[in-house]
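The structure under discussion appears below in the form of structure tokens.
Rather than the whole complex, this shows some of its chains in their spots.
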Amino acid sequence: MSEYLLEMKQIVKKFPGTLALNHVDFNLKSGEVMALIGENGAGKSTLMNVLMGVLKPEEGEVYLQGTKIEIKSPYEALQHGIGMVPQELNLVTELSIAENIYLGCHQKTNGIFDWKKTAQNAQVILKKLKVDIDPREKVKNITAAFQELVSIARTLVFGSNIIILDEPTASLTIQEKDHLFEVVRMLKSEGKTIVIITHHLDEVKELSDRVTIMRDGTLVKVCQTDEVTTDEMIFYMANQKVEKNKIIKRNVSDEIVLEARGLTRKGEFEDVSFQVRKGEIFGVAGLVGAGRTELFSCIYGLTKSHSGSLYLNGKEVVMKSPVDAIANGIGLVPEERRKQGMFALLSIYENVMMPSYHTISSKGVINFDEAKKRTNRQIDAMRIKTPSCNTQIKNLSGGNQQKVILGRWMEKNVDILILDEPTRGIDVRAKGEIYRLIREMADNGVTVIVISSEMDELISVSDRIMVMHEGLVKGFMEPSEDMVGEEILKVALK
Amino acid sequence: MENTKKNTGASGVLKSILTSTAGMVFIVTVVITLIVHLITRNFYTAYNIGTFMRSSSFTILIGFAQTLVLLLGGIDLSVASMAGLSSMIFAMLVTLAGINPFLAIIISVAAGFVMGAINGIFICALKLTPFIVTLGTSAIYKGIIYVATKGIPLTGIPKEVTVIGQGSLFGVIPYPFVIMAVVAVILSLVLRFTSFGRHIYAVGGNETASRIVGIRADRVKMLVYSLTGMLSAMAGVLMVLRLGASQVNIGEDWVMPSITAGVLGGTAMDGGSGGMVGTIVGGLLMSAISFSISLMGISSYWNEIITGAVVLIAVSLDAIRRMKQGK
Amino acid sequence: AETEETVDTAEAAEPSESEDLVLGDYKPQKTEYNFYFTYKLVHAWWDAVGLGLEDAVQQYKDQGIDIKYEYVAPVAPDAIDQVNRLEEAAGRNFDVIGVDVNDIDIVTPTINNLIDQGHKIMTFSSSDATKEDGCERIAYVGNTHNYQDGYDLAEILAEKIGKKGQVAALGGTIGAPCHEDRIKGFEDCMAQYPDIEVVEIQYDNDSVEQALTYTEGFLQKYPDLKGIFCNNMSNPIGAAQAVVDAGKDGDITLVGMDHDLRALEYLRDGTISALGVQDCYKMGFDTIQVAIMIADGLEPGDDTYPEQTEEQTTIVYPEDAQAMIDKLYPDSK
């Protein structure tokens, strides 16, 4: 018997233009929580996809309890007791929550699909995660955050020995995170082995026994979690020192650019009023289901408000569609990158320039040299990891895709930029860069609205935070050096 | 199917009729037939209902075949050719080889299954677009009919089996309708209550997601395409039994109606939602239109216009209803 | 609604030599009749038949006899559709149901079935199903000599090319009886001439474009091709066009069927050498008369009406073409 439950040896995976995995070794001990970390594009998801049989490696071997195995499909992986919650939301949206949870292992009575049992059992599992939602609802009717929770609930029924969680916490708020961690600990106590991929190093510290660190498709370090400090981890990942985020007191003008008065959309948010000033970084906090996404979708013209009014620079405006919003100098980086943000089949430069084409066209003909030049500027500014600006965006790692979408509005020179979960899935160094970019934009007079479930992020980047809960504004806060996330939570729940 | 699960009482059923695409289409169908009956006094007569049920059964059956594939997000342009080739095989076995007709039915339906499986192999193993694969195999299956029969019809199907296509249960309900109903019940139950059925929705709704939870998507697809072949074969053979002879172009025009029946019944063409009950309703509407045109003695020149207009009106009414409900 | 439609249609296609047709001596027993006629497909050929039907109906009207009728068809030929139509019609109490048999084997059982139920079924216009086919229909009014038409046209073609050389044929739709019969007649005729070689027979599916493509192929492959036999209303047009396009009109002899305007124009210009034109008008005209006798309960016989009529096919040559165009298509130029 080997010391390890699972061993991956010398795995090589190539994509056109990228060596995603360069002779990587990875191993798991029975009953441990292994953190897998690395910057965006380091190859974490690729490695796990190889393990799951989603991707076929060019070279390398996998051993389970000392015996060599071949995994050609997720079905075979599951047969070997390996299950995964993928990074991108991957639910069957036309089906109910309950059915999604039990998709791979239907609840049956006498060989017949038991709808009642499925719903009941799903309810129990959702309770464990403290999610209060009707399991018979179709997944397409719930928001991204809830979908994430459903994906996690699904791991609990896998019955797998090895459970891989690829960035499970990216869109969760403190509370859900805590629930998730409880679940992980519970699973561990049941003897399960867990791999968790995350960009939150505090989570690594809190949860994991060992940590595997990757950089640029190679393995750089495997060790006990308590043998490394957070700063060391960052150093291994980035191969350089990364500055801590500091709270910076900024001076903001008094000029009000955006004002909502009693904005209401029934069932989503009610009587929302706030004012945002020019050049301000305006944070919006709340727990999952607070209605932040809905509020700003409405302001952006994606939905219609039922009552209340919106003022831009003192003038009342009605946004009938995003076209109006953009014409008024507003941009939006949506929450669900893949579904709402990117044009998967198109190149990076097209994704960046799509809303700006008319600005670089003459007589309707687009100047593509200019488009690429500007895109390359964004690629450099945000350090997007890609072979070139011609690469299809779908071939980038999740974090890099997010940077491309951000670059779209940076290029567009908007007056007001709404960022819904802008750093979801983004690594520590890139996060710092995005914060820097946000501040830079704000210093140049752009008003930035940051919706985030990461309280620390809001505290460090915002000039002011609006706290929402269940569709209502619960208060406004000014962040300070010693402020902690729990304070915001208190305001939300008061 | 999907819509009814939350509503169990009678009022729930009523509500789900009023709030589903299939329901709207059903209402349009009933209204049309009532109007035609009021004008001609001829729709709701025992004789007429009998022939109506009989002729609609074929569209509906082939609609079932297509709906299965639509649920996967695929399409099968070869349903008509598979129906034709299977029916030819059946007729040849009976008239030329002298095989027991019931055995011949089984063999030819199995042949349909194989034809569907061939579609499935191309689609799954080579990851080809269903449209182009089934277009190709459709031409091949149809070509085989031409080559094998040289266009000459095969007659002499024995009465012992033609009664299945021509007779009626208790002299009232035509057997093809009975068969269609039985198939509908079986398929609905399979779709609703078996892993295979649920996996069809999962694969059709999100193939990547279904693979990651260990659903063998290719196996599901293979089986679905094969079943589609089998159901098409059933419809084809049944048509031979109904006509008492096999002809080169049996079912030739079934492809578009099969898709239309499914779509009118609320099955989405991009997969993952819909069901057999809707297809029945869609098939009934289409049969009702052509029946009504014929009953009203409307000029052949106007046929197409009226058919097109009714289909458009039905789906538009449904769209307006959905918009009002703010979905 | 149907009858009015047919009237309009009819105006475009005047009868060949038949505008002086008058009703026979038979005195109908009733003053009101109700007929149902279904034919193969919506097509100009049947519009000419419809004209004959309508004229007969008008002439009866002048005698105070009111005839209602439906004259319907699908847009594309379909035997199953025809069976459905017959069954639907049977539910609606017509005095006589007439059918232009799409497929003998498919439609015969239905006809017999309806006869057993007491309906009066006749066949008309282009295709019959006879007693030998096991069909019990009461009578047939229409063309019975598709084979002969094919044979006659082939004969003309053979004469014209000096009974030697290569010929090709376009065969219309696979399995359509009238098309297959004419091809058979063509083949049998050509078999008599040892110096004539039938190089190819292609089925064009009644599509002008397809006929065009096939003929282009013929011209290409057989530079010495002497003639092309066409067997329906649409393929002479495609063939003629290809021949003209290739600058070979005059070198290649074309024969074909029916009275399509464009075919007649090609005939006039000499691209086509002969067309077999059927007297559709008379078929329609006689169909009504026979239908009335059937409705009155008369059996076919020497003193009533024939069990199967012989309608004429006239061979038309280039010199007759303009007169024919003027007659059939008075609106054109």
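Read from first to last, the chains carry the letters A, B and C; within each, the first residue is number 1.
Operating definition for what follows: contacts are C-beta pairs under 8 Å (C-beta built on N, C-alpha and C of every residue); 3 or more make two chains touch, one makes a residue touch a chain.
Just so it is clear, the structure is predicted and the values come from calculations on it, not from any experiment.
K.L.:
Determine the copy number of each chain kind in the entire structure file and write them next to their labels.
P.N.:
A x1, B x2, C x1
Going forward, only the chains that are shown with their structure count from here on.
K.L.:
Name the graph shape formed by the protein chains and their touching pairs; answer line, ring, star, complete or other.
P.N.:
Contact pattern: an open line, chains touching in sequence.
K.L.:
Closest chain to the protein CA centroid?
P.N.:
B
K.L.:
Among all chains, whose Cα centre is located farthest from the one for subunit B?
P.N.:
A
K.L.:
Distance-wise, how many Å sit between the C-alpha centres of subunit A and subunit C, to the nearest whole number?
P.N.:
Those two chain centres are 72 Å apart.
K.L.:
Find the geometric centre of each of subunit A and subunit B from their Cα atoms only, then give the gap between the two centres in Å, rounded to an integer.
P.N.:
44
K.L.:
By the touch rule stated above, which residues of subunit C touch at least two different other chains?
P.N.:
none
K.L.:
Two or more other chains touching the same residue: where does that happen in subunit B?
P.N.:
Residue numbers touching two or more other chains: none in subunit B.
K.L.:
Taking the complex as given, what residues does subunit A use to touch subunit B?
P.N.:
52, 54, 73-75, 77-79, 83-84, 86, 90-95, 99, 103-104, 106, 108, 111-113, 115, 136, 154, 158
K.L.:
Please name which positions on subunit B make contact with subunit A in the complex.
P.N.:
Counting only subunit B, the residues touching subunit A are 5-6, 192-195, 197-198, 201-202, 205-206, 208-216, 272-273.
K.L.:
Enumerate the contact residues on subunit C facing subunit B in the complex.
P.N.:
Per the touch definition, subunit C meets subunit B at residues 1-2, 5-6, 42, 70, 72-76, 78-80, 83-85, 87-92, 103-106, 109-110, 113, 174-175, 180.
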